[in-house]
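Note that this complex is displayed minus one protein chain, with the remaining chains in position.
Think of it as A and B in the order they're written, each chain with its own count starting at 1.
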Amino acid sequence: MSKKTIVNFKLNGASTDVMVEPRELLIHTLRDKLSITGPHIGCETSHCGACTVDIDGASVKSCTVLTVQCEGSELLTIEGFAKGGVLHPLQEGFTQEHGLQCGFCTPGMITRAYRLLQENPSPTEEDIRFWMAGNLCRCTGYQNIVKAIQYAAAKMRGETVTTSHPLMAELSA
Amino acid sequence: MIPRPFEYHAPTALPEVIALLGQYGDEAKLLAGGHSLLPMMKLRFAGPGHLIDLRKVAELKGIALVGGEIHIGAMTTENELIFSTLLAKHLPLLAEVARQIADPQVRYKGTLGGDISHGDPGNDHPAVMMAMDATFVLAGAHGERLVKASEFFHGLYDTALTPGEVMTQIRLPLPPAGTGSSYAKLKRKTGDYATAAAAAVVQVKNSVCVQARIALTNVGPTALLAGDAAASLVGKTIDEAAIGHAAALAMKICDPTPDLRGDEAYKTAMAGQMVERALRTAAARCAI
Partner (left out) sequence: MDQNVENQGRLEKLEGIGCSRKRREDPRFIQGKGNYVDDIKLPGMLFAVMVRSPYAHAKINSIDTSKAKAYPGVHAVLTAEDLKPLKLHWMPTLAGDVQAVLADGHVSFQNQEVAFVVADDRYIAADAAELVEVDYEELPVIVDPFKALAPDAPVIRPDLDGKDVGAHGARKHHNHIFNWQIGDKDKTDRAFSDAEVTVAQDMHYPRVHHCPLETCGSVASYDAIRGDLTVWITSQAPHVVRTVVGMLSSIPESKIRIISPDIGGGFGNKVGVYPGYVCAIVASIVLGRPVKWIESRSENLTTTAFARDYWMSGELAADKNGRIKALRVNVTADHGAFDACADPTKWPAGMFHVCTGSYDIPNAHVSVDGVYTNKFPGGVAYRCSFRVTEAVYLVERMIDVLAQKLGIDKAEIRKRNFIKHEQFPYLTPLGLEFDSGNYLPALDKVLDAVDYKALRAEQAQKRADPNCPTLMGIGITTFTEIVGAGPSKSCDILGIGMFDSCEIRVHPDGSAIARMGTISQGQGHQTTYAQIIASESGIAASQIAVEEGDTSTAPYGLGTYGSRSTPVAGAAVARASRKIREKARKIAAHLLEVSPDDLEFDLDQFKVKGNPAKTKSMKEIAWAAYNNVPEGMEMGLEAVDYYDPPNFTFPFGAYLCVLDVTKKTGETKVRRFYALDDCGTRINPMIIEGQIHGGLTEGFAVAMGQELPYDEQGNVLGGTLMDYFLPTSMETPHWETDFTVTPSPHHPIGAKGVAESPHVGSIPCFSSAMVDAFAHLGTTHFNMPYNSYRVWQHAQSLGI
């Protein structure tokens, strides 16, 4: 073990101090010490993206970042998305377009998609597939995730949005 | 998946970095984006006693046009290469290669300097650097020295960097008019290293190739400069026959390590295919 240090960062808007060994990985600090269990561990080898968090305007796999590297940073995790009980358009989009099943990849997906939409408010399906390729999902086959992100993008652009799975489509048909 | 313990340093200026390197010698490792180094530390293949984080060192950032050269700070990330309008204008090949590296998240962290310094033949920038005739600026207690990309890669994880040195900048000459370039990479999926890949930079005047550089990724202990293949194009029209001939020459220098991506025969053949692809695209991009 080596000497622990205090690291300070802004986590979902709140100034946070945490005591860690230099070798501690951010995902473990968040999950084990700060009760931020939204980001998940799917591989620990920087392949799956389940651990994605937003650090200083970048989507980052928190299993491959040391907590000490985050001194002075601004961190956003899935826990910081809904504001005052109102879901973020991405959260709404994922539900409306059935962009999740087991939900394990979802926090990482949404966090990553958030940064994508900051950089490109009107992505095409091709753009989304390219820029979301750092997040694995074993359940959905991505097609509805693409739709979910398009839904959110439209909503964030101020357009009217509707689900592509209307409640009664098959019953009224 | 847990690194061994180490001490962490976050210097804010280059002289401090060099001093720390001097102080800890072999015990120390530089940390750039961490996306090659931390995975190795988590597997306990690497266990430095001291980690020197370069992220606060401002001198290592930035992309600028200086005279006839583009200067890129070693700590410039892949996504910064992709998003740079300056590069899009002058050296679009850099964004093209960066887009084929790893995945979006890795590209926010991984740096150009780290990708080169790591000395991994699987990394994509080394071949591109060779093909673009880059020069690296290495700083140490001795001051600065310049090393050409073609001289930099010595072997697997073995480069011209000596202990105590840090790569500060990558310098790339502006390509002359009539130059086209391309990077073709065959991989199994997003996030995978190349089964084989090729970078090609060609200059065409009056339909004839006047200059060519070709380099290969992951088919040898380092990136390989395919000199004969490139030379074979000069003075010729870059047509299918010339491309096929160049690819065949490039395949001759391949010495790949078999793994699940393929055996020697496949990887060598794919190096040839990637050379063909890269040349076709590069030739098509030679405006004029």
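Following the convention adopted for this analysis, contacts are C-beta pairs under 8 Å (C-beta built on N, C-alpha and C of every residue); 3 or more make two chains touch, one makes a residue touch a chain.
Please read these numbers as outputs of a predicted model, since none were measured by experiment.
Checked against the full complex, the candidates A:Gly13, A:Gly72 or A:Gly141 give a single residue touching the omitted chain, namely A:Gly141.
When you scan A:Val18, A:Ala50 or A:Cys70 for touch with the missing chain, the hit is A:Ala50. Against the chain not shown here, chain B presents residues 1-2, 4, 44, 103, 186, 188-193, 195, 260-263, 266, 269-270, 273. For chain A, the list of residues touching the undisplayed chain reads 1, 21, 23-24, 28, 31-32, 35-45, 47-48, 50, 77-79, 81-82, 87, 91, 94-96, 98, 100-107, 110, 128-130, 132-146, 163, 165-172.
Rule of thumb we're sticking to: only the chains that are shown with their structure count from here on.
The geometric centre of chain A is 30 Å away from that of chain B, both derived from CA atoms. The touching residues of chain A, when paired with chain B in their complex, are 1-3, 5, 21-23, 25, 44-47, 49, 52, 58-61, 63-66, 68-69, 71, 112, 116, 119, 130-134.
Contact residues of chain B toward chain A in the complex are 1-8, 10, 31, 34-35, 38-39, 41-42, 51, 53, 55, 79, 83, 99, 102-106, 108-109, 190-191.
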